[in-house]
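Note that this complex is displayed minus one protein chain, with the remaining chains in position.
The first chain written gets the first letter, and so on, giving A and B; residue counts start at 1 in each chain.
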Amino acid sequence: MKNGLKRFLNCKPVRAIGPNRVVLLCVMIFLCLLFQLFSALLNRGNAFLTYERAVSAVNYGYFIGFMALGATFVIATGGIDFSIGPVMFTAALISGYCFQRYNLPMGAALLLCPLIGMIFGCVGGFLVSYLRLPSFITSLGLMQIAKGIGSLFTKTQNVSWPAETDPGGWFRKLSNIRIPLENGRVFNLPTGLLILIAVAVLCAVILNTTRAGRYMVGIGSNREAVRLSGVDTRRWEMLAYVICGTLAGFAAIFYVGCYTTVIPGRGDTFNNEVIAACVMGGTSMSGGVASILGTLIGSLMIAIMQEGILSMGLSISFQYALTALILIAVVFADIAGRRRKN
Amino acid sequence: MKRAFSILLVLTVLTVCAAACAEEYYHFEIVSKGFQATYWQAVQKGAREEADRLNREAGYEMITMNYTGPDSEADITQQVQQFTSALNANPSAIGFAAVDQNAFRDLLNDAISRKIPIVGFDSGVPGAPEGAVYANASTDNYAAGAVAADGMWQKIEKRIEQADGPVRIGEVNQDATGESVTRRGLGFIDRIIALAGEKDWKVFVTGNEYYVGNANGACAEESEAKIILEVRVPAQPTVELCANEAFVLLNKEDLIAVFGSNQPAAEGIISADDNLCVCGITDATVIAVGFDSGATLKAVIQMGIMYGAVTQSPVDIGRKTIDLLLACARGEPVEDVDTGCAFYTIENIDSEEIAQNLYD
Partner (left out) sequence: MKKTLIRSDAFQRLLLALVILAVYGFFYALSPAFRRYTTMAYICNNLYYILLIAIGVTFPLITGGTDLSMGTGLICYSLIGSWLMRICGWPLWTAMAATILMGVMIGTVNGFGIARLDIPPFIMTLGTMMFCRGMGSILTGGLSGTWPNYLEPGAGFRKAFRLILTTENGQRIPIPLGMVWMILILILMSFVLHHTRFGRYVISIGSNREALKLSGVNVVKWHILAYAVCGLFTGLAAVAYAGTFSNITPGEGAGFELNAIGAVIIGGTAMSGGSGSVFGTFLGVLLISVLQVGLPFIGLNADWQLLITGCILLGAVALDQIRGRKGA
């Protein structure tokens, strides 16, 4: 059994993806089966493995996924960004408010979201890479500032983006295309998933093949060495934060596409899930190791866990407890594995 | 003999078949606004009691229900996920109290096309697409706000008459978006304006934009007004932030009365007053009027800190919701149900009609 496992973990396709990711995928599949079993037992007639549930789960996964992709860049440089959730909300608030009150056309509002995220990313990146402020506290401060700005801009009012049938509601097609069927039901085509995968591929290309990506990872593992080799580390570190902010703003489009209304002053709860997704996927908190594929799988896993808990008829609190256990288990396994290798 | 026996057999078989075919099973999904205030626990209790009672009457487990709600009334994401999950469970009917009017349009259209009836309760589902919500079991919140105003007016009318300058009345609303809170808030404001109008007093409404803009008949200039009505809304609907807003109000010298339009807002007022100790039932104190009940509010009314409150019938709301859900599932015609409200003070808090609606 142990030999079989070793052979499995050492075979070529598994090594190409990375054994950590494969393990994560297996855990995900195992969880799906577990949820299916329990939802049939606990919640009569409520299956988990249905198409509708999958769509509902990935709805949650879109914005978490985009934010996690951005966070991967920052964590790769050895930093942390606590402001992603509130920045996403602020982008959604400001753009939505402009659309509602100032009659900004929807296309412009959609472009405004990542732009606002980029501005926050620039500020954060400047503070961390040029002024050398510690990223933990800086992002904490930025988080408060983002919440405050978003709230003040909309005068503490909620902002609701248009429904599909309202003017401007076409942006929802970016997340889901709803096709009505004859029997009254609606078929949901998860276009957001396609966009998520496309952006993930783009991020993977940037991180793994371009000079920028290599420098960012290098800064995370050994900043001095990179600097001494003549590279301006400040520029590339700041770029990581700019990418993170832009993706957070981009995530806003998918958040409002699924959940419509944004409440000012909130959003920090999503930070934990985003960071958990990155870490579960194999990105190391100390920097220098990053995996886009792992982050993607981690985000989907969080989304699936969330849906699975709901389908079992349990309250959402179980999701937090479960995510915590899995997070610690995954990290511990990773550390133990690395220690054994040494 | 043989014939009689066979007739009896056929009749028995037919009866058994009829009984078996008549066995109905209903699964209801109820998505509430959460469990933040003990008010919601009372609603849940009423729903469970009614479901149990109906099951006992039927003799078997005819009704199963799944009662959920988000962590807080600001958690729209959670409630959307829960409602989607409720739809996917293919229930016989759904009971729903939306935390946000706009986030559920598409899902409600889904419910219409899948022919799943929705029964609104408490604040229900305002602005729902036509045909989605079959009926509502709720309090008439606008009227409830007016009831609070009437109750408060009895106590403060003389004081306003005798006052030299303008007086201030405060209102703390947990948000400016939820249907129940906004209707109560506006009901209170409009009623105060009407009562003041009978005495030819002008009312100036200030504070949160939404309430100022939707008030009926307020005067335009603060200098003309005998009563200044200040409406405050916290950044987020929690008791602590409501307390901060109430703290600012209670610190104002000219404040004579304050109204909290739901349980968290009322508890926030009391929490702020714990630090200031200005509320009471005499003419030298601030007259505080709350909403719903709960252990804290009941205690402070009995201690003479809070003057009174308006109670709804949360247990009744829960019961009527289940009744309406069953009727919808059976295809019977349904109508809205107004579960009523009443003003209570230390004098009638123990009376039977009030006590049955109070909860901890």
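In this section, contacts are C-beta pairs under 8 Å (C-beta built on N, C-alpha and C of every residue); 3 or more make two chains touch, one makes a residue touch a chain.
What you see is a predicted model, and the numbers here were worked out from it, not measured in a lab.
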item	value
Contacts of the hidden chain among displayed chains	A, B
Which residue of B:N90, B:S113 or B:N244 touches the chain not shown here	B:N244
Chain not shown: contacting residue from A:L34, A:I179, A:L228 or A:L325	A:L325
Of A:A47, A:C122 or A:L140, the one touching the omitted chain in the full complex	A:L140
Of B:T296, B:Q312, B:T339 or B:N357, the residue in touch with the unshown chain	B:T296
Options A:V58, A:A91, A:L127 or A:I219, residue touching the unrepresented chain	A:L127
Contact footprint on subunit A, counting only the chain that is left out	80, 82, 127, 131-134, 136-138, 140-149, 151-152, 156, 264-265, 268-269, 272, 275-276, 279, 285-286, 315-325, 327-328, 331-332, 335, 339
Interface with the undisplayed chain - residues on subunit B	34-38, 41, 69, 71-72, 75, 234-236, 238-241, 244-245, 247-248, 251-253, 264, 267, 270-272, 274-277, 295-296, 299-300, 302-303
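Just so we're on the same page, only the chains that are shown with their structure count from here on.
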item	value
Length of the line joining the C-alpha centres of subunit A and subunit B, rounded to whole Å	37
Subunit A-touching residues of subunit B, taken from the complex the two chains share	27, 64, 66, 68, 70-71, 74, 76-78, 80-82, 84-85, 87-90, 100-106, 109-110, 113-115, 176-177, 209-210, 233, 235-236
Contact footprint of subunit B on subunit A as seen in their complex	43-46, 50, 52-53, 56, 59-60, 151, 155-158, 160, 163-165, 172, 178, 180, 184-186, 258-261, 263-266, 306-307, 310-311, 313, 315-317
